[in-house]
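Complex shown without one protein chain; remaining protein chains in place.
== chain A ==
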Amino acid sequence: MAMAQVKPPGPGGGRQVLESMYSMIALVFILVACVELCDAATVVDVYRLIQYDISGAPFGSRLANLNHHAGSLHFAPGSDLSRTVLIIPLRELNISFVTEYITQKQPLGGLLFLLPQIFSIENRERATSNHQIDGEVPMKNYLAELEKLLIHSKIPYPVYFAFEDDDIEAVLADVKRNDVSGQPATATTGGYKLVVSVPEPKKRASPTITNIQGWLSGLKTDGDANQLPTIAIVASYDTFGAAPALSVGSDSNGSGVVALLEIARLFSILYSNPKTRGRYNLLFGLTSGGPYNYNGTHKWLRSFDQRQRESIDYAICLNSIGSWDNDLWIHVSKPPENAYIKQIFEGFSSVAEELGLNVGLKHKKINISNPRVAWEHEQFSRLRVTAATLSELPVAPELLESTGSLVDGRPFVNETAIIRSVKLVAESLARHIYGHEGKNVQIFADNSSLAVNPSYIKSWLDLLSQTPRVAPFLSKNDPFILALKKELEDNTDEVNVQHEVLDGMFTFYDSTRAKLNVYQVASVTFDLLLLLVLGSYLIVLFSFLVITTRGLDDLISLFRRPTSRKVKTA
């Protein structure tokens, strides 16, 4: 019985051996590859400066690969830095030096900026006290200045951002010491080598922008022959910054998105009961393409037909309402004498008075021939829809300014400001919808079932502050976009998602984050020296062994053999 179970070693066994051999060889290759990849002293996450073109004109850092020696700001003046990467901590930043270097197009191997941990988007666990934030205000200004410089320059070498941590600080201290002692790192004197190996950055073909809209229907009684009027509340959710992998835009425009979601939630509670449903439709729009002259809003409005557009009574756009103290601005493009504008402004002012804050009105005319769209409401105005933008910014930002930069992080946004903004907008809209203008009625009073929910705002703000949202790098089915869609679905009747392609004026390139390997290298002279020492060691060993085992004569005879042979033959 046992014999029948024994397999005879035949061709099957041979194949097994062969297979195990192949797997062994594969294992060896994997081992070799693994060890080759992870033998750096330090590996740091780095984020690349954005690379983009505006109508073909290149901006940002044009290279991604890095393989040069590290240097610090203490380099000897006049030394050649074309094969050196300068590590510049933000705390020691000399903005004039960097400006000079970039504008004069001096050759450099690369730039690595070290940012304090407060700007990290993964820093949520550490509670940032107000004292810490106040201490970082000068940092904030330097960083803002630096960003503005970098975004608008064309830099032919790689520029990366990293966050301070112990490893890289130790490396920097070492590099500084070497530089101060007058030994800059080159191939022959050793030091540290910074290596980033990523594929060549490629253009992102057809970047998509996604607009999400939620529709809350008003109460249509049988007597109404026409369509109900609509009020639109719009906020753009995408960002643009110096490092696309870090552009979370907590204030611009995370605060607007959070406020919009909270307003949608409050009105959905009101509208769920037919007794409290208003006689206005509410349209909530989360648009993309904000930094690029509100391209997404333009395409979204174009997708409406004439009747729908005419039914929009007015639109309120929310832009940066997260870090103000007492003053908000309503920006309009129609003249303030216009009846509709007056009505909107008065409604907001009366609520603002009750809440104890100031609202001012700013008028900026639009120039149809100028493609620059500074505020979102201008896209509405160009299509003859009354609109206004509520913002803490007193003046219109320039192109690519206030669009969610590196300094726009969670520690610098105030939930209280957003809560007050939500109260202002919701109360003003509700009084207009239900016809209680001018009356001292608190619809969304605190401690009521319609109170603004601070934890809702906080949790959405936290989420937004951890999600970089640069539109070309957000795919159609990005989980964040789906989350926004689901949230609107929960709070509105009908949700539509519109996918469009970003207009051709802007071109973006990928490769936004990488891993930096820091190697400590010895110089070539060291290797040669070691070779010399080893060679002499082996020679001495050889002579020693010959002398002790065969005698000194043998050693000498080793060198004299040719002559002794000559003597023999002669």
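Convention: contacts are C-beta pairs under 8 Å (C-beta built on N, C-alpha and C of every residue); 3 or more make two chains touch, one makes a residue touch a chain; residues count from 1.
As a convention for this text, contacts and distances are computed from a predicted model.
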item	value
Chain left out of the displayed complex - its UniProt protein name, from "Superoxide dismutase", "Phosphatidylinositol-glycan biosynthesis class F protein", "BOS complex subunit TMEM147" or "Transport inhibitor response 1-like protein"	"BOS complex subunit TMEM147"
Touching residue (missing chain; options A:L149, A:V195, A:L228 or A:L482)	A:V195
Given A:I269, A:V441, A:V501 or A:L545, the one touching the chain that is not displayed	A:L545
Absent-chain interface as seen on chain A, which is shown	31-32, 35-36, 39-41, 190, 193, 195, 519-522, 524, 527, 530-531, 534, 537-538, 541-546, 549-550
